[in-house]
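The complex is shown incomplete by one protein chain, all other protein chains being positioned as in the whole.
Let's look at subunit A:
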Amino acid sequence: MEYVSPEGLRLDGRRPTEMRQLRAEIGAVAKADGSAVFEMGNTKVIAAVYGPREVQNWSQQMSDQALVRCEYSMANFSTGDRMRKPKGDRRSTEISLVIRQTMEACILTHLLPRSQIDIFVQVLQADGGTRSACINAATLALADAGIPMRDLVTSCSSGCLNRTPLLDLNYVEDSAGGPDVTVGILPTLDKVTLLQMDAKLPTDAFEDVMQLAIEGCKAIANYIKEVLQENTKQLECRRGL
């Protein structure tokens, strides 16, 4: 199958190094302490953060740092065919864990001892790259909740099809069975906090693909910063400052 035409266009008209359109909205869930909706093309994810709050289960309380919990789920309507998405299956447990670890690495947990932070992410519409979108949404929601963080975490995926590195795979490209590299970085500190890959890739090609994903993460970071600044400006206005 031809995923990149000889003219250098992908199936949806993007060039290999182009990302899908991004859109973010802060404060989608009024009840939560922080929340955000993040879209990458047709992938749409909502994140809500509760906390820092009292630890619900006493035995899990830690005296020197905060407890971070994460729950990932997919809405029943998120994919075309209305299948019941069982909670707690292998895949969502794994993604929950990945998101938790990535977010934990950037939250300054030692500043919030004996407390708990809950991150809920739900996929509203799935079109490939849900993992990355969830991390980006969670970053925004955490920032909205005012939780102290080392840096933003942004994530982006990339792959390699027809021997061309491709940025931000959509569902069709994702299901092609080629390698799929998901990278999460701390953009200001320039550190990688998440790196996952499906399938195999030769080492030299991997460098290119990962570099492309990092570029993507940085672009997302710029966008997220803009959104946060815009949001802060609005808050300023509301307070009448």
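Note that a contact is a pair of C-beta atoms (placed from the backbone, for glycine too) under 8 Å apart; a residue touches a chain by one contact, two chains touch by 3 or more; residues count from 1.
Here is the rule we use: contacts and distances are computed from a predicted model.
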Assign the chain not included in the display its UniProt protein name, restricting the answer to "ER membrane protein complex subunit 3", "Signal peptidase complex subunit 1", "Ribonuclease II family protein" or "Eukaryotic translation initiation factor 3 subunit E".
"Ribonuclease II family protein"
Which parts of subunit A face the unshown chain closely enough to count as touching?
5-7, 9, 11-14, 18, 20-21, 41-42, 80-81, 127, 163, 170, 172, 200-202, 204-205
